[in-house]
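Removed from the display is one protein chain of the complex; every other protein chain stays in position.
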Amino acid sequence: MSKKVIMSDQVVGEHCSVQGALHQDSYQEGYSFPREVLFDKARMKRLFHNKWCFVGTRGDVPDTGSYLSFRLFENSYFLIHGTDGVIRCMVNRCAHQSAHLVTENVGKCPAKIMCPNHQWTYNLDDGSLYHAPRMSDEFVCSDAGKASSLDNIKLEEVAGMLFMSLGEGAPDEDIQGMRELLDPYVGPFHLDKEGYKLAYHEREVLDANWLTVMINNRECCHCQMNHKGLLKLFSDSSFNGGREPSYMAAFSKASERWDDKGLLWKEKAFDEHDCCRIARYPMKEGFKSTSFDGKPCSAMLIGPHKEYDEGTLSFWLNPNAWVHFTSDHIATNWVLPIDEHKCILYTSWIVHKDAVEGVDYEKEHLTSVWKVTNSEDVALCRSMTQGAYSAHYRPGPFSDDERHCTQFCNWYMKYSR
Amino acid sequence: MSKKVIMSDQVVGEHCSVQGALHQDSYQEGYSFPREVLFDKARMKRLFHNKWCFVGTRGDVPDTGSYLSFRLFENSYFLIHGTDGVIRCMVNRCAHQSAHLVTENVGKCPAKIMCPNHQWTYNLDDGSLYHAPRMSDEFVCSDAGKASSLDNIKLEEVAGMLFMSLGEGAPDEDIQGMRELLDPYVGPFHLDKEGYKLAYHEREVLDANWLTVMINNRECCHCQMNHKGLLKLFSDSSFNGGREPSYMAAFSKASERWDDKGLLWKEKAFDEHDCCRIARYPMKEGFKSTSFDGKPCSAMLIGPHKEYDEGTLSFWLNPNAWVHFTSDHIATNWVLPIDEHKCILYTSWIVHKDAVEGVDYEKEHLTSVWKVTNSEDVALCRSMTQGAYSAHYRPGPFSDDERHCTQFCNWYMKYSR
Partner (left out) sequence: MSKKVIMSDQVVGEHCSVQGALHQDSYQEGYSFPREVLFDKARMKRLFHNKWCFVGTRGDVPDTGSYLSFRLFENSYFLIHGTDGVIRCMVNRCAHQSAHLVTENVGKCPAKIMCPNHQWTYNLDDGSLYHAPRMSDEFVCSDAGKASSLDNIKLEEVAGMLFMSLGEGAPDEDIQGMRELLDPYVGPFHLDKEGYKLAYHEREVLDANWLTVMINNRECCHCQMNHKGLLKLFSDSSFNGGREPSYMAAFSKASERWDDKGLLWKEKAFDEHDCCRIARYPMKEGFKSTSFDGKPCSAMLIGPHKEYDEGTLSFWLNPNAWVHFTSDHIATNWVLPIDEHKCILYTSWIVHKDAVEGVDYEKEHLTSVWKVTNSEDVALCRSMTQGAYSAHYRPGPFSDDERHCTQFCNWYMKYSR
């Protein structure tokens, strides 16, 4: 493992020696973040201005007027599905007296976006002011009225996945590169078209540093001790390099099946695009979907699947998401910082648009694997954050099986400058 | 609407242009506050030193020894009804080891004010130290003993309404002017005499900026969408200029009745005194008091009322209160900041001193209109505060129907310097 030290633009050398400092105060490749990086909110904000982050899919806002609200730092935003079919991201704040325009996590605006406070009303497709009750008739068309449009935030759709950026400078090439990489895998699901519905969505405010949550997500060395449930579905080896002979045999068998079905399975490990890892994993025999009992999560197959496949297609997206496709549903997870101490984890379960709850799927059965797994991770992330608060904190080394943590840390240091 | 910009003492001009600033950073008349004003705690404190604020009525502390505790910024105070009938405001902190002297919201001190910690005891009428157990006999009369008196805070009573100020400089003319204005309206209720009791008192800590709460209170354009309950009692038009013909006819009919009864009804809209608006509103037919079913709130009439009148006499007091008199009770609401992020809303329901709970009134029936209405407002104020935290926040324009918001903002900017 290389031990180069990255500090701002400058490579300091093999060992970072700071006079009189008890602890290292600069990032060292192969180690977790130093505390002054973990708790640097300004740096976090720069990252979300410099890069794109995942904020859900078209399946979260499938119909005209559907919205999903979310929070990034001190700001509330919402995704909204326009009458023109385009999904946009707008600031969730009325231009009049600053109330939230949408107040639920997910919901539906009728023909317009109407503020619940004084009924100021905005157009679905561009957030421009449509009607301002009690203001003069000319107001809407005046400069002040035009200045009362909702701020639109940069949002791009890639194969039905939605990426936003707070800054103007987030590179278009990122989106282009993601498109080239994701299209072959995600395209066959036609997530960018109608055909899906949001079966369930939940979110949880975590008392955990956002970077800690991402690092926890980028390795599965903790799975064996902490995700007993998940290990019913997957071989522990699957997440950690997959070097055990029994697993290699199982993978080999599965990959032949995938070839027959025309399902891509070649891993992309942040190599073709530094924002994205893609892997298809075999599940254990008899597991038709990501449920604890192995039974299908939904009676209606999706995308390229003509029959249940005992595997998942998974994506890990920098800086903030992990997404799992099975034969019958898509489970998306993304996490956004509120500040350096708290973040919110958003999780959606998306199924075929014609699937009927209670008939084709049961919410509890559909959602329990990732609910349980996430809650186990949340406890770990809280613990790691508490440890990072300690005056005794020191960055710790990553093993080779945690190489995606190192990738994440390097990537973050590079793009959060 | 005028667009003059007030920034400290200086009128900057038609448009405030700050080089490089994304958002306006100075107050502009006709718009809500800029964020740096909303969250300026030092400015809030100056206001409460420069001016008087409403902190209840004699009905909150009707008998000798009655107290009501409240909080303003980091300090706890209490109103106390002396043996001489005078109501005073004292610091709620024992001179010995700083414990709160009174620990309930409202209650009664026996002959003295006794600290629950070590029984240091103070005189009801001036807060001077009466007894300090275990200190030497000479201590109470020594300089140190005299220095252990409870701090008295400036408090003035106007027609039974209580106004306090943190600063020595709050003008006496304010009180004199309020007296001249309020006496003709409130005097007939004899609230400054015995005759009332506190039927119910509650308070709620709000996760809302105090200024936001006051601005919400100064307009009723939000009522139509948010106070469905209240609109059973009052015409929406009543709050918003009252220009609808049907309302004008109803008001005209009511005002003739009020003339017959000798009840003043002429609106004073922060014109005669910039701290006070007074209005008498007709309620809808059949509403004897502010209850959802229109039935009387109490069987015992108060003040000038010889029969139930289908109307309210309402007061909006700068900087922090709104008070409603009906034929059978008085409902007072006042709100004080804890800091720039939180405030406390205090609400009292005051009835005839001989009214008996369960016989003449039912708590639930008496209190539900303002309880429900306040809880609806609290949700709005939280939402507005969240919107104000946003990096995307910009002050928004007030309509003419929101002119009392503009009055409040101008007033606040003027007196919080």
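Chains here go by letter, A and B, matching the order in which they are written, and residues are numbered from 1 within each.
Convention: a residue touches a chain if its C-beta (ideal position, glycine included) is under 8 Å from a C-beta of that chain, and two chains touch if they have at least 3 such contacts.
For clarity, every value in this text was computed on a predicted model and none was experimentally measured.
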| item | value |
| --- | --- |
| Touching residue (missing chain; options B:83, B:103, B:252 or B:375) | B:103 |
| Identified contact with the non-displayed chain, of A:85, A:169, A:184 or A:397 | A:397 |
| Omitted-chain contact residue, chosen from A:131, A:222 or A:284 | A:222 |
| Positions on chain B contacted by the hidden chain, ascending | 73-76, 91-100, 103, 116-119, 132-135, 139, 144, 148, 151 |
| Contact footprint on chain A, counting only the chain that is left out | 32, 215-216, 221-222, 224-226, 240, 380, 383-384, 386-394, 396-397, 399-402 |
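Here, only the chains that are shown with their structure count from here on.
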| item | value |
| --- | --- |
| Centroid spacing, where centroids are CA-atom means, of chain A and chain B in whole angstrom | 47 |
